[in-house]
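Of the protein chains in this complex, all but one are displayed in their positions.
Chains: A and B, in written order; residue numbering restarts at 1 for each.
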Amino acid sequence: MEIMDFVKYAVYILIFPGALFTCVFGLWLAGVDRKVVARMQKRKGPPITQPAWDFLKLCGKEVIVPAGAARLMYMAAPYVGLVSLIVTVLFIPIGGLQAFSAGGDVVVVLYLLTIPTLALILGGSASGSPYAGVGASRTMVSVMAYELPLILVLLAVARAAGSHVTMDGYSILGATFSLEMITRVQELIGPLLFDWRLLPAAVAMLLVIPCEVGQHPFDVGEAETEICEGPLAEYSGAPLAVFKLSHAIKMFVMTALFCALFLGGIGTGMLWLDVVLALVFSTAVTLVCMTLLHAISARFRVEQLFKFFWTVVSGLALGSLLLVWFC
Amino acid sequence: MFKKLIDNAAARSPWLYHINAGSCNGCDIELVAVLTPRYDAERLGFKLAGTPRHADIVVVSGPVTVQSKDRVLRTIEQVPEPRVIVTLGSCPRSCNVFKGSYSVAGPLDKYVPIDVSIAGCAPKPEAIIDGLALATQILKEKREAMK
Partner (left out) sequence: MTYDVYMHFPVIAIMTLFVGAFLVTLVGKRQAARNAIAGAAVLVSLTLLALLIKPVMVDGEIIMYWMGNWEPVEGYAIGIAIEVDALSLFFGLLITIAVACSAFYSFQYIKQDDARGSFFTLYLMLSGGVLGIVLSGDLFNIYVMLEVMTFAAVGLTAFRTWNPNAREAAFKYLVVGSIGSTCALLGTALVYAQCHTLNLAQISAILPGELNPTTVLAFALLFTGFGCKSFMFPFHPIAADAHGAAPSSVSVLISGVFTKTGVYGIIRVCYFLFRSMGLSSVQIMLVVIGCISMFVCVTMALNQHDFKRLLAFHSISQIGYILTSLGLCTGLGIAGGLYHAINHTLFKGLLFLTAGSVLYATGTTYLENLGGLAKKMPKTTALFLIGAFSISGIPPFNGFYSKWIIYQATFEKAAETGSIGYALVTVVCVVTSVLTLASFIKVGHSVFFGQLRPELAEAKDPPLGMRIPMWILGGLCVFTGLFPNVMLDYIIIPATGAVFNAVPYIDTAMGEGYAAAHLASTSPFVTPNYTLLGGWDPLAWLVLFVVVLAAVFLCSLAGRSNRDVNCAPDSKHAVFFGGEEAQYSHISGGDLFWGFKHTMRRYLGFVSGAHTGVTNDYVLWGVTATAVIIAYCFAFML
């Protein structure tokens, strides 16, 4: 029995939905994104496996550590970022499958998601490059920009889900932060996306996702044409590969979070089918919020980005919160 | 097996870094044309990198002026191994019409070994893709030669 548990958790951590699966699926999502953007621009586009090839190639390149870099921080940052992302995935329910519920709390996930970004900023900052300095500053501004609407969205969802919870002696006071609880509520009342009061919040969340991931219209921090990919300017070889992988995994994590918050509870009752369905939803969300925006828009300037998120996106999210509270 | 996979990947994901060493901009436009929907070099995995640290292939255009010589060499040196140096157009190979000018320090092969040269003033996009495809093969060979 104990051995079975051990094997089960080992599989959860290392294979599905842990390390191996997140990497593969993240790279696949990134490939789909690039392919579809190319098709939208009437190009043939790279094969879907392209991000995986990029990753492998970078692993085979020489690693140059700049002489001016704080060496330990510079080398550790990408790995810490990647690992904390993979651990975050374990706390997000994917189609009803939540590997570990110990951190299944939206605020915890919100904070765990800042670790990879922090790793990017500190790694870049440690490289000693002025481009990386500017990039770190811009990345931090985009974090400040999306965090306000994101917490408003989370509160709106927590309130909407919480007002339905009256479960097994668990006295909930009209709010719940637990991701597990939010998913279970959606099994009872249907996906929160179809709750009209939460529509603005969902739109806001769809705009937050590309900013959090660092996708095209909001990639001020890693603008390769302006500041040499910002924090990544000095990275080469394997650490760079790990950063690119983290970027791909972040797409998966954020879309999975969206699905858990807004599209939970659509299921057939069969676990594996639900998981597949959740992955399909993840891909769909990626296409809607990242690929489409990438293909049709030009990059924001950093102060435009900040203003956009603190006015328009936060306004949408706040509107949702007010609707949930008073309707 | 892992090593083989990585070696194969070297040819399938070449990232370019483009250095203008005093070019008239003709070749540079053609290089950008290669990325347009008509030619779409991205289907072969090509991508323009923002910094030499990310690059596999360094594309140099222009006759290497005195002002740019040190900068070009320094930038090439900062590209991690394995790397391939490609000259774009006639200028970096022969200095073309600028030959003999007091301000030209080229051609480039006085300073660094060149792996592929794409001829033409300016070369056609098809020729550029052909040259870059050749460069990816050299890249793979270099990667295999690494220990």
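In the analysis below, a residue touches a chain if its C-beta (ideal position, glycine included) is under 8 Å from a C-beta of that chain, and two chains touch if they have at least 3 such contacts.
Treat the numbers as computed from the prediction; the structure is a model and nothing was measured.
Undergrad: Given the contact rule set out at the top, which of the displayed chains would the hidden chain touch in the full complex?
TA: A, B
Undergrad: Which of A:Ile13, A:Met40 or A:Leu292 touches the chain that is not shown?
TA: Counting the whole complex, the residue in contact with the absent chain is A:Ile13.
Undergrad: From the list A:Phe21, A:Phe243 or A:Phe306, which touches the chain that is not on show?
TA: Once the missing chain is taken into account, the touching residue is A:Phe306.
Undergrad: Given the contact definition stated above, which residue among A:Cys228, A:Ile266 or A:Val285 touches the chain not shown here?
TA: A:Cys228
Undergrad: With respect to the chain omitted from the figure, which of A:Pro46, A:Gly162 or A:Gly214 is a touching residue?
TA: If we include the chain that is not displayed, A:Gly162 is the one touching it.
Undergrad: Who touches the missing chain here, A:Ala52, A:Ile94 or A:Leu152?
TA: If we include the chain that is not displayed, A:Leu152 is the one touching it.
Undergrad: Touching residues of chain A against the unshown chain: what are they?
TA: That gives, for chain A, the contact residues 13-14, 18-19, 59-68, 70-73, 79-80, 82-84, 86-87, 90, 100-105, 107-108, 110-112, 114-115, 118, 121-122, 125-131, 133-134, 136-138, 140-141, 143-145, 147-148, 151-152, 155, 158-159, 162, 170-171, 173-175, 177-178, 220, 228, 233-234, 237-238, 301-303, 305-307, 310, 321-322, 325-326.
Undergrad: Over the whole complex, note the residues of chain B touching the chain we left out.
TA: 2, 6, 19, 51-53, 68, 70-72, 74-75, 77-78, 81, 146-147
What we mean here is this: only the chains that are shown with their structure count from here on.
Undergrad: Per the contact definition, I'd like the list of chain A residues that touch chain B in the complex.
TA: It is residues 34, 38, 41-47, 50, 53-57, 59-64, 131, 224-225, 227-229, 232-237, 240 of chain A that touch chain B.
Undergrad: Chain A touches which residues of chain B in the complex?
TA: 5-10, 12-13, 15, 37, 40, 42-45, 47-51, 53-54, 56, 78, 80-82, 143, 146
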